[in-house]
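With one protein chain removed, the remaining protein chains of the complex are shown where they sit.
Letters A, B and C mark the chains in the order given here, with residues in each chain numbered from 1 onward.
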Amino acid sequence: MTRNFFFKNMKRIEDFTVIQHHWLNENTFLIELKSSGQLPVILPGNFAQIQINNTPGVFLRRPFSIYNADYKNNTLTFYIKIVGKGSRELGLLKPGDITSIIYPLGNTFSLPDKDKVLIVGGGFGIAPFLLLGKSFREHQKKTTFLIGGRSKQDIMLASTFKKYGDVLITTEDGSLGEKGLVTDHSVFNNNNFGYDMIYTCGPDPMMKAVANIARNKNIPCEASLENMMACGFGACLCCVVETTSGNKCVCTEGPVFNINDLAW
Amino acid sequence: MTRNFFFKNMKRIEDFTVIQHHWLNENTFLIELKSSGQLPVILPGNFAQIQINNTPGVFLRRPFSIYNADYKNNTLTFYIKIVGKGSRELGLLKPGDITSIIYPLGNTFSLPDKDKVLIVGGGFGIAPFLLLGKSFREHQKKTTFLIGGRSKQDIMLASTFKKYGDVLITTEDGSLGEKGLVTDHSVFNNNNFGYDMIYTCGPDPMMKAVANIARNKNIPCEASLENMMACGFGACLCCVVETTSGNKCVCTEGPVFNINDLAW
Amino acid sequence: MVDLKIKIQDLEFKNPVTTASGTFAYGEEFSDFLDLNRLGGFFIKGLTLENREGNPYPRMAETASGMLNSVGLQNKGIDHFISHIYPRIKDYDTHIIANINGSTIEDYITVTEKLNDLEKIPAIELNISCPNVKEGGMAFGIRKKSAVEVTEAVRKACKKILIVKLTPNITDIAEMARVVEGAGADSISLVNTFLGMAIDAETRKPLLSTVTGGLSGPCIKPIALRMVWDVFKAVKVPVIGMGGIMNAADAIEFILAGSTAIQIGTANFIDPQVSLKIIDGIEDYLIRHKVKAVTDLTGAMEI
Partner (left out) sequence: MVDLKIKIQDLEFKNPVTTASGTFAYGEEFSDFLDLNRLGGFFIKGLTLENREGNPYPRMAETASGMLNSVGLQNKGIDHFISHIYPRIKDYDTHIIANINGSTIEDYITVTEKLNDLEKIPAIELNISCPNVKEGGMAFGIRKKSAVEVTEAVRKACKKILIVKLTPNITDIAEMARVVEGAGADSISLVNTFLGMAIDAETRKPLLSTVTGGLSGPCIKPIALRMVWDVFKAVKVPVIGMGGIMNAADAIEFILAGSTAIQIGTANFIDPQVSLKIIDGIEDYLIRHKVKAVTDLTGAMEI
């Protein structure tokens, strides 16, 4: 099987089998699911629409970034924060349970021209960045991850990300790394900032603040958005974001956008 | 604790814990659930409204006769046939799962004046008759159970019922007991029929046929009905049956009716 | 301490939580499960002048997040209520509100007059929205002219607070509320059930003996909420909202959309104690959001 970074895969709907959960704290977990066939190529930034079974009150699928793809075992891993009924149910699944997944969905990040990249993630916003970090290593980029959280407990997987680059941390209460928001991190104050491109994913206000910094420093920046979705594959037009050329679907024309295209 | 057969218990809503299933065939099972407190007196014929969790598409509770009540262990047992989503889900519960139950609901059977009683059950219609058989034994009645099914596989729990009386069997294909419907059983052809009262529960057509025989033989007969219910405790007026004195709620004025009161 | 009290005109309720007509029988059926005295009030099953047997069985079908019913106002008539049921329930320390129905305007008037003497019933709910009867019911409530006629007639006969209950099966519920307010309603309650239907694909038969019935439950909540908001903007009298309320968050949403009080219907069947849980939940919400009085939330949706 050859894998081409630029080849757009067919979207598919497929039953996956739960392999295991790995709980990171009481409301955040990794869930690994196995395909019965062979995984298609997953691009960094791609997401999936996961069906939530057995949950009255959850009608639509739920979108989650693909955190990791293991082509040997044909498994996908998602990094999930429990925020409501659907994410809670995914935490309750048992090994062997079956769930339907529509994937791979969405576009991907751009490869930067130059070498040094800064990846800024807040909350579950770090989910798409493991695959991105892996891809950057393959392409010999020098990656720095800047991860923010409210406190120490929110900072997870730093050791995993360390394999693919430097890891900087901020916490609002100062319990780990620098105190403050990600945008307060000293890396941004540095006069010779030195990064050639910024990638960000997380809560909207955070991404907007990162985008502002990028604009001020005149550095290209891509943001991965997390709008509410009904379908995830361009059928409903519910997930739009305002861009400089009109409303665009986050699910098909995103989730990754160059900040200059967004009407932020 | 004293238990009075004639004392009407308060209805209650309570969380029960699943203890175990006992599968009788691939779509019929006994499920035993434990109260966290002390069981109230359960009268033969009483039923419960069981909440079905985790099942999109099941909105209302489901009514089931109380098959057995164990006052020592404070457990209730239900005899359930899988016919749709709700009953299927009850079969999928695991020991330790919690479900909410409203009980005890409905009226009870009458004690016969005389001694020899015939109990006729078809399908899951035998569910209310274990408690009735037990009660009759306490009251020194001589009980005969007549159980009907399509074939051998449908005849379950005969050995359990044998503890409380004689057991007669009919199957439509003749694979066990006499061949035919329950109403074809030779017990009814007998010139000196000899039973003083008949009790029946099962599909409507079967109960109507049994009622006809009882009428012809001029023997008192009670039937336990299974109308569709939304509430189970007299709030909605959905479960009515036409009686000689107007529409009556099966959930509060039944489920047990004297056939002479029914507009059959 | 937060203040849960609300008023429908001069009538004070200890809290905004009441139960909907036809889903709470005469209250007694719930006394095993909860302390009725804690309720803001309860609306009893629809009364008619004469004894009614209602529609034939089957009268109920489950649907996605809801149910259809075609009970059809089964009740033993107003005289039986007054002589047999009222004496048993009149001493509850909560407001008992009668829901009245008729095939003709004269029926409505007679029932209203008979209720005038019952001291412990401070208000009546004029039901011009029952979809399950052949005569009267919703027929009055889908046309402005007949809605106004029956409201005016009952207004004249009625010595109590008059709440008019609207059907959602109309094009412009705001306009209907306006004309009914003009005809003398002290309060508007909505929504009654939506006319719906269910078929068993296997037998090809309708699931209700009457073919069509009234849809209730969470499935109708989004439409009911929108209608409450429409009516709230259109009238000055207090609005009593309902339609699919299952928990305190739902109740708060109806209050934010403009309900002074709310009614809980179908939810009572699934959890007979739900009304008390909703009272507690509203209290918690007020404390958590530092809102002093529940009335501060009425229509307080922020657009």
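Note that in this section a contact is a pair of C-beta atoms (placed from the backbone, for glycine too) under 8 Å apart; a residue touches a chain by one contact, two chains touch by 3 or more.
Not measured: the values here are computed from a predicted model.
Touching the chain that is not shown, out of C:His95, C:Lys165 or C:Lys221: C:Lys221 (per the contact rule at the top).
Interface note for the absent chain: among C:Gly102, C:Pro122, C:Gly244 or C:Gly265, the touching residue is C:Gly244. Even with one chain removed from view, chain A keeps its contact list with that chain: residues 10-13, 51, 57-61, 100, 102, 227-242, 246-247, 252. On the side of chain C, touch with the chain left out of the figure occurs at residues 63-66, 68, 142, 169-172, 194-199, 201, 203-206, 211-212, 215, 217-223, 225-226, 229, 244, 249-250, 252-253, 256-257, 285, 300-303.
To be clear about the criterion, only the chains that are shown with their structure count from here on.
Distance between Cα centroids is largest for the pairing of chain C with A.
The central chain here, found by comparing per-chain C-alpha centres with the mean of all protein C-alpha atoms, is C.
Per-chain Cα centroids separate chain A from chain C by 48 Å.
The multi-chain contact residues of chain C, meaning those touching 2 or more other chains, are 65. Each of the following residues of chain A touches two or more other chains: 56.
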